[in-house]
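The structure appears right after this line, and notes come after that.
Certain chains of the assembly are absent from this excerpt, and the rest are unmoved.
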Amino acid sequence: MQKTIALGPGLLIGGDNFVVMAGPCAVETRELLTAVADAVLAAGAGVLRGGAFKPRTSPKSFQGLGEPGLLLLEEASRRTGLPVVTEVMDPRDVELVAAHAGILQVGSRNMQNFPLLREVGKQRRPVLLKRGAAATIDELLHAADYILQEGNEQVILCERGVRGFDPSTRYLLDLAAVPVLKQRTSLPILVDPSHGTGESSLVPPMAKAAIAAGADGLLIEVHAQPEIALSDGKQALRPADFAQLMTEVRRLLPLFGRRLCRGAAAVAPASDRPGSGSLPTTLDDEVIAP
Amino acid sequence: MQKTIALGPGLLIGGDNFVVMAGPCAVETRELLTAVADAVLAAGAGVLRGGAFKPRTSPKSFQGLGEPGLLLLEEASRRTGLPVVTEVMDPRDVELVAAHAGILQVGSRNMQNFPLLREVGKQRRPVLLKRGAAATIDELLHAADYILQEGNEQVILCERGVRGFDPSTRYLLDLAAVPVLKQRTSLPILVDPSHGTGESSLVPPMAKAAIAAGADGLLIEVHAQPEIALSDGKQALRPADFAQLMTEVRRLLPLFGRRLCRGAAAVAPASDRPGSGSLPTTLDDEVIAP
């Protein structure tokens, strides 16, 4: 029996609830974050993603805004009613990040960072655990065990591509991992087609393929101006393309026995929140979890 | 503009036409082949697959029936009206195989067997070219060039999994190859989730994911009694499971602008063919290409 995890008021993942988490790779400025947050809310996302602490291959690349980035995310969360998922890389930052974000992300490079896994395991927050680029499915499950063992059972797994040999894509998205994981665990499983392909034009087909493979949700990068993004712009969708994808996602989900789940705050009339006048109301194929 | 290839009377692949090729890994006996052929016809397959010449890792494994296998395939094709796709491994066998089968398959291990590619390029038969387990997408396209250059433009590409590091699946099915190929070639693209996963329980989710990723067709192994199959039984669907999958495939295709294409012979009233009394007629979402 599959596990259902509450991500926010009325926002469940697992079972027949499908959740889309979307937003920029990195938090850059208030303006950019606001624009993207409003756009993904309007398009139907249930969670806002965005990186304040960024793991970058080179120390010379933009490393994220750090704590100010967390504050911007929290502000965007209040504005939109969307819970925030953001990466934590350092066990010493876990409490700080947990104070500002509803969902903690452990990134691919840290899948076997065991002190970090233990630390997020001590929090009472859902954890999004991304598969390492060279990790087997069993190693991913063992990594999840480190979190579960500390008493935190709210673990969401995420397939985001493994190392492949073909430079056509940044990583090799292993969608078969989804049904394999379904056979081995009751934890919900997300797919990240943005990192998994590294190329925005490949995100919509692979997002839909992920649904067909049985995923419980998607993690998608959206940027208002991908061409000036400080991190991974090549793989980010523009808001209009994300909205188009979400239209297709809504049409697809019922065929797989799923409903798009959005939180209560996100879909409620929101006259007291600035700029939210045009928020969509719940569609027939959507659900606000009780 | 995408290429459309005729596989038989009223049977097109490409454009909005989606074709399912199904059958046993290897031709073993007339009884088993007949049972499977009838079953895949009834379920909606457009092409019968089956191996007479089998490439096996060890010379001690069953190597296929050879020419008698081709005759059984031809008989099953006449019985069902389904064209046959079967593998040819030896350039010296190309004419023989082409005399008995409507579609020539070049297997994964032979993707860069250039004399074989040239020989099938000289035939006037569609060729199903499977990606090698260590081949990049560009190498697959260059292999197709060997066939095209000989004047045979009826090339169908097939993603069937590349080498991965996780023993959870036999190969790592690279579904992102489908949209990448769509950007680089107009040739139709099949996906083989049977070899691509090596495990029958993973075939239905990955078949549906392949549709969502944009594939033009599927290649699926079906065996009446997988537990006694002489080759790759672990990855074969039973007829009932295949029929169930096809029901889902029919429901899915319209959402992706596709129609299941079956040949004229396969869906015509077939009172003169033994055992075909219960053949389904064309459904609304299917097409017999003009």
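Letters A and B mark the chains as written, and numbering starts fresh at 1 in each.
Assume a contact is a pair of C-beta atoms (placed from the backbone, for glycine too) under 8 Å apart; a residue touches a chain by one contact, two chains touch by 3 or more.
All figures in this text were calculated on a predicted structure; none of them were measured in a lab.
Colleague: Could you work out how many identical chains the complete complex has, if 2 are displayed?
Modeller: Spelled out: 2 chains shown, and the full complex contains 4 copies.
Going forward, only the chains that are shown with their structure count from here on.
Colleague: Roughly how far is subunit A from subunit B, going centre to centre by Cα mean, in whole Å?
Modeller: The mean C-alpha positions of subunit A and subunit B differ by 36 Å.
Colleague: Quick check on the complex: what are the subunit B residues that touch subunit A?
Modeller: Per the touch definition, subunit B meets subunit A at residues 134, 136-138, 162, 164-169, 172-180, 183, 196-197, 201-202, 205-206, 208-214, 251-252, 255.
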